[in-house]
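This report refers to the structure that appears directly beneath it.
As you look at this complex, bear in mind that one protein chain is not there, while each of the others sits in place.
This part shows chain A:
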Amino acid sequence: MMEYMTTTAHMSTGDRHRTGSPVVSFTNVSKSFGDVRAVSELDLQLRAGETVALLGPNGAGKSSTLDLLLGLRNPDAGRVEVFGTTPQQAIARGKVGAMLQSGGLMEDVKVRELVKLACDLHPRAYPVDQVLEHADLRDIADRMVNKLSGGQEQRVRFALATAGANELVVLDEPTTGMDVSARQAFWGVMRAQARAGRAILFATHYLEEADAIADRVIVLHRGRVIADGSAAEIKAKAGARRIVFDLDGYIGEGALRELPFLSSLEISGRTVRIQSHDADATVHALYGLGLYPRNLEVAGLGLEQAFIAITDAATAEEAAK
């Protein structure tokens, strides 16, 4: 189904990974809207073949960052380069495909007509029918664009962003409003693009998407990068692991509180839930107390909890200033 997108995959991802000149480079970029500092002294580099998730709470500056990257806005200070040139030039050369968070569509045209337009405007376009097929638009190709449901519109935007062979694909909350199967099809196509060596940058609030798709996660908070690394590194940065077990008989809460590296303790019935900065040491001490924990589980925090921990910490730090 996605042969044509992988035909250019002769260069293995490993070769291109983190090599060569940056695909995107932000140097000390700032952008304000009135009093609001949407992007603040941002430094950021993206390399060929990377799949990068941009996370952050509402208003963190994700869309603003992507707008700057795409040349839809100019920075107040700093420099944005895409493939070594201005964003506008990179786009004019057909190197960038993008899906906007709030991109309106042309009215009074059919889905197929609009997709055909995108294909005709792209210097290295794919055939219209294939683009329609990938975006799962074949059944609604003859519908008017302004009569579509929200998720269908989103699929049209996806088709517009992937009408040709881009080297960088930028997606702002791409799967918002898509149903489960549309979402799966979407990431299927994106994975194929990544395998073909394309750089992908996407903003999202679905952390499981970031966890499953991205090989690099950047967390923005009030226009600044507060974490940048693999999903595993982000989870580790949040620091804590989760320990869950059951206890029979008397549970001495006081003794449990004395366990080393504890960051939280919660007891409900027989079940004890602990967050610890050093799970090995905590569990060792647990046995040292002479207790016999049953059904013991030790797990890392999910990306979601890690994300919350990191952003909460950043908020607290800012409040302390």
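Quick note on the criterion: a contact is a pair of C-beta atoms (placed from the backbone, for glycine too) under 8 Å apart; a residue touches a chain by one contact, two chains touch by 3 or more; residues count from 1.
Everything below uses one rule, namely that contacts and distances are computed from a predicted model.
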item: Candidate names "ABC transporter", "Phosphate transport system permease protein", "Ferredoxin" or "(Fe-S)-binding protein"; UniProt protein name, chain not shown; value: "ABC transporter"
item: Touching residue (missing chain; options A:116, A:134, A:183 or A:241); value: A:116
item: Candidates A:94, A:151 or A:177 - the one touching the absent chain; value: A:94
item: Of A:47, A:157 or A:224, the residue in touch with the unshown chain; value: A:157
item: Which of A:105, A:251, A:265 or A:298 contacts the chain that the document leaves out; value: A:105
item: In chain A, positions touching the absent partner; value: 67, 70-74, 88, 91-94, 96-98, 100, 102-109, 113-114, 116-118, 120-123, 157, 160-161
